[in-house]
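Of the protein chains in this complex, all but one are displayed in their positions.
== chain A ==
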Amino acid sequence: MQPLTNRAKQVDRRPMTLAEKLYLPAIGKGMGITFKHIFKRKATVSFPDQTREFSPVFRGLHILNRDEEGRERCTACGLCAVACPAEAITMEAAERKPGEENLYREEKYAARYEINMLRCIFCGFCEEACPKDAIYLSETFAPANYQRKGFIYGKDDLLIPDPKAQGK
């Protein structure tokens, strides 16, 4: 059969010579390779203390955005949910009542907004679909959890803190 690459090596099945049967030269050769790596640059970082820089196009944990006045941008139009290939997003809409204008940007808003992080594949289609710039994929991971129910992210997990409330 024609080899696919020129890197294929035939397995040497000849009986071992006495020097090979001793094993010691082979062990010495192997340890040499091991010790050589001490002087090389480390491929890993000690994660919690050190973090790697994310690529600018990294797609991580979702956030629900607010506008400049701290009102929720999401109007529960359902385009993120319909774009989601994993069907991870669900929502329920409600009408803004008089007096809630400082909370919600438009007359309709998402009363419930849920992302199932167990289903989410972080493709970023929701971000692309959003006509109101409400959902963004941030540069953080979804944190680990011991229980599956910890991965159902509601609005209180996703909404960014109100910038006006923080200023006070």
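Rule of thumb we're sticking to: contacts are C-beta pairs under 8 Å (C-beta built on N, C-alpha and C of every residue); 3 or more make two chains touch, one makes a residue touch a chain; residues count from 1.
We take it that contacts and distances are computed from a predicted model.
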item: Among "Fe-S-binding domain-containing protein", "Alkaline phosphatase", "Lysine 5,6-aminomutase subunit alpha" or "ABC transporter permease subunit", the UniProt name of the subunit that does not appear here; value: "Fe-S-binding domain-containing protein"
item: Selected from A:13, A:29, A:42 or A:149 as touching the chain missing from the view; value: A:149
item: Selected from A:79, A:120 or A:159 as touching the chain missing from the view; value: A:79
item: Candidates A:16, A:31 or A:111 - the one touching the absent chain; value: A:111
item: Touching residues on chain A - with respect to the absent chain; value: 75-79, 81-82, 87, 90-95, 97, 100, 106-108, 111-112, 114, 116, 131-132, 147-149, 152, 154
